[in-house]
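Let me begin by handing over the structure; questions about it come next.
Removed from the display is one protein chain of the complex; every other protein chain stays in position.
Letters are used for the chains, namely A, B and C, taken in the order the chains are written, and counting of residues starts over at 1 for each.
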Amino acid sequence: MFKKTTLLALLFSSLFLVGCNLGGGAPAGFDTGDASDEAAAVELPDVIKIGYIGPLTGNAAGYGQDMKAGIELYFSENHTIGDSTVEVIYEDGKCNGQDAANAAQKLINIDKVQVILGGQCSGETLAAAPIAEANKVLLFSSLSSSPDVTTAGDYVFRNYPSDEQVAKTMVDDILAHGYESVAVLTEQSDYAQAYRGAIARHLATAGKESVLDEPFAADNTDFRTLLAKVQESGADVLIVIPQSPVVGAFAVKQAAELGLNIQIYGGDTLPAPDFFDTAKDAAEGVKVVMVAEDPSRSGYSEKAAELPAPQSAAVIPLFGYDAANIVANGIAAVGYDGTALKDYLYSMPTFKGVASDVKFDENGDNNVSAGVKVAKDGEFVFVTE
Amino acid sequence: MQILVNGIIVGGIYALMAIGFNLIFSSVRFFHLLYGIVAVLGIYLTRFFLLTFEINFFVSMFLGAAIAALLGMAFWQWLYKPLMDRKASSLVLMVVSFGALIMVQNLIALIWKNNTYSISISETIKEGYHFLGITITFNQLVILLTSLVLVILLELFLNKTKYGMAIRAIGDNAEMTTILGLKTNQIILIVFFIGTFISSIAGTMVALEIGVKPTYGLFLVLKAIIASIIGGIGSMRGAMLGGLLLGVVENIGIYYLGGGWQEVTAFILLTVFLLFLPQGMFNKVQISN
Amino acid sequence: MLLVRDLNLHIGGLKILNDLSFDVQDGSITGLIGPNGAGKSSFYNVLFNLFPASGGSIKLDGIELIGKTPDQISHLGIARTFQDSKLLPQITVLENMLLSSKYLNPVNLRRVFFGGGILSEEFENEKKKARVLLKKVGLEDKEHSLAKNLSYGQSKLIETLRLFMYESKLVLMDEPFSGLFPEMIKVIKGLIRELVASGRTLMFVEHDMKLIAEICDHVIVLDAGSKIAEGTFEHVKTKPEVIEAYLGD
Partner (left out) sequence: MEYILHLAIVVTIFSILAMSLNYVAGYTGILSLSHATFYGIGAYATAILTTQHGFSFVPSVMVGMVLAAVIAYLASFPILKLKEDSLVLVSFGFSIIMFNVMLNWTDLTKGPLGIKGIAAPEIFGLSFFSKPLFFALVFLTAIVTYFFFRRITKSPYGIIIKGIRENRTVTAVNGHNVLRYQRSVFTVGAIFAAIAGSFTATFLAFIEPKLFELMPSVLILIMVILGGMASLKGSVLGAFILILLPEVLRFLGLPPSILAEVQQMIYGLVLILVMYLRPQGLLGEYKI
């Protein structure tokens, strides 16, 4: 009995000691004064540590791994910034807030990074954002597309388009093709639900309303009953926004089996080999709206060729590549400091990346145009009209 | 109408899962939560044979199921039996089973990744057959037929063979089996083999419809448990009807409440049965009381 | 003290208890005997409403017990033991004893936190009482052992001992002697005498006719849920229906 008590007392007191002494003087976040003006004379540490948070395991791992591959490619080409070597520390955010928050704390406090590339899922970014803000660390997300990220904080940036933009392009395309009644099926995930809201808003702006708008359970792959409902609703176009390619593929496959021959639009989560493995020939003609991938851009094809086969879409690792590039440029220009980097990003001229042009607005968002692609012979190609 | 058909097809798979689960539960009397994940392992093996050696679908399915079934026996012999010999409570066995479920699930994820994979018989997606205002696909016909054949074979086995009768006896009374001249442990091993075999086949049917991923282990065993309880644990016919009812109710739920509430309908059904009809539709044994 | 009238218990199509009627006199020791399955333990269970009676009445000093919950019935002054020792295996011997304690007011969270020490004072008294009892039977060193670590005889003993923790009027015992060695039987017999001496009325179910003859002043014989005889042991043992019931068993 005595032993147990002692053990517990030790545990608790060690926790408490840590809390009171070691943790003392941690940034309280009140003083926002010391904006860095030392940008002119850039002094860099011997080793520059850059953090990464993204889903490396789980359902969304494809995106996290692709992004990681892009970042790895950049730093394998450019080992150093100035004279300093670069070390990227990859942490698994598992596409959820709690793990991303733990990872952010670890990166910021143990590894002392000034820059985190990530998170990739919006949930990761939103949970990591307040920690990054409080510690004045730059959080550069490439993939989080939730509109909420726009206002997540001063230190939060992304080079990927917000769902808001992508949804507008989709709705415009649907209206341009003269479809009358729209059915919308969205997965119960942050990304898909944000998308759903954006679609509804853009339809409303055009004076329209969907004839069916239903969420489906996360990772659900049995769409038969929902598709029967779509059929009954008399929709002539169906929007499916899944979190992962396979989920979307099952919707497409089962629609074909049901004989539901209407145009299907998907989110930018569809393009992946997985999608075609499952949907097979039913994929033909499915349209997706995503960031305007432009293979004619300088560097695009070369870099794409050097990367391992993407698990999501070819353009994803290139956004990672660009993000790494921008951050490296920033560090070279203003030094290894979160606040200085933040100011640099807001004021930097348009960056000509391999994936897209990048120019941040006052919210740290980047205006990238989106385009419509259609599935043809096992891959998505841009519609040229 | 189409909703009903969808429900019956999904329900047929649940029914198969429930039958295998029931078989095992009535001989060992604890929740064998590993049941689902071993079936999932069988599906991955099926897919592995299908893709690597390009063997016929049905041959792969039987190979996968047989290996899974051997694993099921191994789990009984080396995981549960030592605890059963120590007279551990059914809760302990359930917790151990859950721990093993987590381990196997993550092992599968390590080997084959976390993604959803699909399995298909043919290389193209064909539109289903339409008649009487409903649509049914080739896959679904395969599912219905396989389920039917399996159920008939099992009924014959349980009623016409010495082993089958021993299995039915063991649920009620362990002494009976000794009278029949068979060792209890042998019978339980056979039960694990057959139960797991059925679950793996049922799992492959699921994969034909909606694909497979590591987390489906828990999903499948939950459906099997719910269907068994609805039908009445210990009763084969109950398990079948329970599975069908569950499938139909779930699909009606999706239709009227919306896809977001899919999981909820199943558990409401379970709660209603546990509270008001704890012995299920065909009672044989009442659980925990 | 206890009036049982036309008591019935039907489960499914089975008549477990059938129009049972008898009285238990104040301060008496009443034996409830009969072959296996006669309904002796079932009577206890119906009395405590563990099985709901299908009809009839049980009155304790004029208060109807049918329809009351087990805890209410206990508070009216009835205590009981179980056939197979129902000591709770994973709590200590002392805690098993204290589970039978009654406090002046219901034990609830308000009294735990804002009772002004009254509850803890009562609690300490109960603990003292339990320790005195344990000491009396020489089990004081087992106070903190888990009940599952006791021998069969010891747990039977504690089961009887804890009847003293509560000033009950009526005590129902279910085979307190079964499976015990003679010395232990002697100890428990002594405890039973003390229970009676303290003014409690006793009922008990027992198979050993010698013990029944020795202890009981009144005997009720059940067979297949019905009372077939009643009176002193000497009286009932000569009755042909009693002999038949036992021989036919």
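Convention: a contact is a pair of C-beta atoms (placed from the backbone, for glycine too) under 8 Å apart; a residue touches a chain by one contact, two chains touch by 3 or more.
Worth saying up front: this structure is predicted, and the values here are computed from it rather than measured.
Enquirer: Shown chains touched by the missing chain?
Expert: A, B, C
Enquirer: Out of A:51, A:70, A:123 or A:245, point to the residue that touches the absent chain in the complete complex.
Expert: A:123
Enquirer: In the full complex, which of C:25, C:108 or C:198 touches the chain missing from this view?
Expert: Touching the chain that is not displayed is residue C:108.
Enquirer: Any idea which of C:59, C:86 or C:207 touches the chain not displayed?
Expert: Residue touching the absent chain, from the options given: C:86.
Enquirer: Of the residues listed, A:65, A:159, A:312 or A:339, which one is in contact with the missing chain?
Expert: From the options A:65, A:159, A:312 or A:339, the contact with the absent chain belongs to A:65.
Enquirer: Can you tell me which of B:51, B:91, B:156 or B:277 touches the chain that was removed from the display?
Expert: B:91
Enquirer: List the chain C residues touching the unshown chain?
Expert: Counting only chain C, the missing chain is touched by 48, 50, 69-71, 74-75, 79-80, 82, 86, 88-91, 95, 98-103, 107-109, 112-113, 119-120, 122-123, 126, 146, 166.
Enquirer: Touching the missing chain, which residues of chain B?
Expert: 30-31, 79, 82-83, 88-92, 94-96, 98-103, 105-107, 109-110, 225, 229, 258, 260-261, 263-264, 267-268, 270-271, 274-275, 278, 287-289
Enquirer: What is the set of chain A residues that contact the non-displayed chain in the whole complex?
Expert: 4-5, 7-8, 11-12, 15-16, 18-20, 22-24, 26-30, 56-58, 61, 65, 90-92, 94, 96-98, 101-102, 105-106, 108-110, 122-123, 126-127, 129-130, 135, 146, 148, 152, 188-190, 192-194, 215, 218
Keep this in mind: only the chains that are shown with their structure count from here on.
Enquirer: State the smallest step count from chain A to chain B, taking one step as a move to a touching chain.
Expert: Between chain A and chain B, the shortest chain-hopping route counts 1.
Enquirer: Counting C-beta pairs in contact, pick out the pair of chains that comes out on top.
Expert: Going pair by pair, the biggest contact count turns up for A-B.
Enquirer: Of all the chains shown, whose C-alpha centre falls nearest the centre of every protein C-alpha atom combined?
Expert: B
Enquirer: Express in whole angstrom the distance between the two chain centres, defined as the mean CA positions of chain A and chain B.
Expert: Those two chain centres are 38 Å apart.
Enquirer: On a C-alpha centroid basis, what's the spacing between chain B and chain C, in Å?
Expert: That pair's centroid distance is 48 Å.
Enquirer: Suppose each chain is reduced to the average of its Cα coordinates; what separation in Å results between chain A and chain C?
Expert: 70
Enquirer: Could you check chain A for residues that touch two or more other chains and list them?
Expert: As it turns out, chain A has no residue touching two or more other chains.
Enquirer: Any idea which chain A residues touch chain B in the complex?
Expert: 57-59, 61-62, 185, 188, 214-217, 219-222, 224-226, 228-229, 244, 246-247, 249-250, 253, 256-259, 274, 277-282
Enquirer: Quick check on the complex: what are the chain B residues that touch chain A?
Expert: Residues 2-3, 6-7, 10, 109, 113-118, 120, 123-128, 130, 135, 137, 209-211, 213, 215, 251, 254-255, 258-260, 262-263.
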